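Removed from the display is one protein chain of the complex; every other protein chain stays in position.
On to chain A.
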Amino acid sequence: MATAKKSKKNKKRSQWSEVWRRLKKNKMAMVGLTILTIIVLLAVFADFIADYDEVVIKQNLKERLQGPSAKHWLGTDEFGRDIFARLIHGARVSLKVGIISVGISIIIGGILGSIAGYYGGLIDNIIMRTMDIFLAIPSILLAIAIVSALGPSLMNLMIAVGISSVPSYARIVRASVLSIRDQEFIEAAKAIGASDLRIVLKHIIPNTLAPVIVQGTLGVAGAILSTAGLSFIGLGIRPPAPEWGAMLAGGRAYLRYAWHVTTFPGLAIMTIILALNFLGDGLRDALDPRLKQ
């Protein structure tokens, strides 16, 4: 018994270490992971690098719209605030929005998708047709409608972005559940009297994780882009809080005299999205080597 347990544990570990081994071999994925780690560290230690109240929020009109210099690495914005400091603190907002909104989509989409896939029939039809209707609304418009109804705030932004991508997770989870549902080990679990909930949670969900992890990584990128877009049209976080899309929008009026105010937040968004895309693509190849051609 003890040895059986041990070997099972070993096998489990080796499965994930196998994924990690394959991921490590992928240069692009490692570049992505490194960039992401740096951004996360900067975001975590943002308070040690620049004080929120004194540097990020406080206006200093004497130094407004200065170009990059030794004192202000990336220059200052229209209120004389250091852009580098605001970008670092803005990374906190973007990472938070990205992760929480994807979390919302995974939880709701995952539950709906597993119910639809596991039970099939009428329930499946009702859930998936509803998802089709949601998919018929372009996700950015759905997010705009939800934020404009709930009012612009960080939480509402995350809810809007999260809900607008629920259907794609529901579809992915449903498809995986369908492919697993009729396999023999599920039949075996049913035969020994396992409850539906146990079968879904213990046997089916772990086997649907791979596509969800991939979609989730790419989804964080999508959520960060949508958030920046919503902030850009004024539906995001209220100023003076630093948010990349809003910073970019703020610099728009000064494009002629101060290019850096708009340029750097955009580069920051692009860097994090690129890193997530690299990692997501690498994860897809590492988790499912069959997909790689």
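Criterion: a contact is a pair of C-beta atoms (placed from the backbone, for glycine too) under 8 Å apart; a residue touches a chain by one contact, two chains touch by 3 or more; residues count from 1.
Here is the rule we go by: contacts and distances are computed from a predicted model.
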Identity of the absent chain, which is to be given by its UniProt protein name, from "Nickel import system permease protein NikB", "Phosphoribosylformylglycinamidine synthase subunit PurS", "PadR family transcriptional regulator" or "D-galactarate dehydratase": "Nickel import system permease protein NikB"
Selected residue (touches chain absent from view) among A:Ala91, A:Met158, A:Ile199 or A:Leu225: A:Leu225
Per the touch definition above, residue among A:Ile83, A:Val102 or A:Ile146 touching the missing chain: A:Ile146
Full-complex contact with the absent chain, from A:Ala188, A:Leu201 or A:Ile233: A:Ile233
Among A:Gly67, A:Pro138 or A:Pro206, residue touching the chain not depicted: A:Pro138
Touching residues on chain A - with respect to the absent chain: 129-130, 132-134, 136-142, 144-146, 148-151, 221, 225, 228-229, 232-235, 245, 248, 252, 255-256, 259, 262-263, 265-266, 269-270, 273-274, 277-278, 293
